[in-house]
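Here the complex is missing one protein chain, while the rest keep their positions.
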Amino acid sequence: MIVCVRLFARAKDLAGVDSAVLQLPQNATVADVRQVLAADFPGVSGLLARCAVAVDGEFANDAFPISANAEVALLPPVSGGQC
Amino acid sequence: MIVCVRLFARAKDLAGVDSAVLQLPQNATVADVRQVLAADFPGVSGLLARCAVAVDGEFANDAFPISANAEVALLPPVSGGQC
Amino acid sequence: MIRITTEPIDYHAVTEAVRRNDCGAVVTFLGAVREMTDGRQTIALDYEAYPGMAEKKMAEIEEETRSRWPVGDMMMVHRLGHMDLGEISVAVAVSCPHRDQAFQACRYAIDRLKELVPIWKKENWSDGNSEWVHPGS
Partner (left out) sequence: MIRITTEPIDYHAVTEAVRRNDCGAVVTFLGAVREMTDGRQTIALDYEAYPGMAEKKMAEIEEETRSRWPVGDMMMVHRLGHMDLGEISVAVAVSCPHRDQAFQACRYAIDRLKELVPIWKKENWSDGNSEWVHPGS
């Protein structure tokens, strides 16, 4: 299954791309997205654990299933509390 | 001793005047101001206990001494907390 | 900065006056003439102050507020006289480096203003009656 993941902020800078096409297993979950992202983009792996993942515009935990046409996004921590 | 007292808001309406000249004893205090005001303006007496008294622009308790040229004011409760 | 005025309050100017490059947060409070109070309809308010003491107390409140929070700048303006429904009677703007400080400082300033500053309001009700608002009666 092929899924497109959008990257933002430092994750985008570290990966060098603002979107990535991932090859995922059938019945993939968010956990698989994280694993494949870390493998494909080693530079992002340090930040990955602190990032949230959104599926179709909603925060999704590691068990959340990914469908083939899902919009997936990797969201680094937002800047909360700084002003 | 003669002292002028300014009246505001409902106290002014009840007294019918916005200032009053009071005849006070020597060494008068704020307590004397309250007593003479109640006697001279019976209509104000009900509100008087809930009013603050200011002497020279500062809140003053009943023991506060009044000098002959003091500016004295009777301050009904302010409208705190209503917006 | 504090001000008492009989003119309409330009709250945009009040907020602009406190903006500073070292302050990432500005909180502005506006108090306006509200239509309904405890089920009664207001058509207008009249505000009266004890001049001199009102300004003095507002200046003290600014000092108190600055002593408790890292205020960049603050401005409190109270309007006196007759105000129709929706008009602004009071504006308080505070800038601080961070938002937690700015919210707390602005809240403190307006609470103290309503507690301590000798300014009174008279409700003009839609039924034709009017009365001074003196809490605790």
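Brief remarks follow.
As written, the chain order gives the labels A, B and C, with residue 1 at the start of each chain.
The working rule: a residue touches a chain if its C-beta (ideal position, glycine included) is under 8 Å from a C-beta of that chain, and two chains touch if they have at least 3 such contacts.
This is a predicted model, so every value here is computed, not measured.
Panel shows subunit A; residues 6, 8-10, 13, 47, 50, 54, 57-58, 73, 75-83 of it touch the chain omitted from the view. Counting the whole complex, the residues of subunit C in touch with the unshown chain are 11-12, 15, 19-36, 85-86, 97, 99, 102-103, 106-107, 110.
In the analysis below, only the chains that are shown with their structure count from here on.
Chain geometry summary: the mean Cα position of subunit A and that of subunit B are 71 Å apart. Inter-chain centre distance (subunit A to subunit C, centres taken as mean C-alpha positions): 48 Å. If you average the CA atoms of subunit B and of subunit C, the two centres end up 25 Å from each other. Touching two or more other chains at once is no residue of subunit C. Within subunit B, no positions touching two or more other chains are listed.
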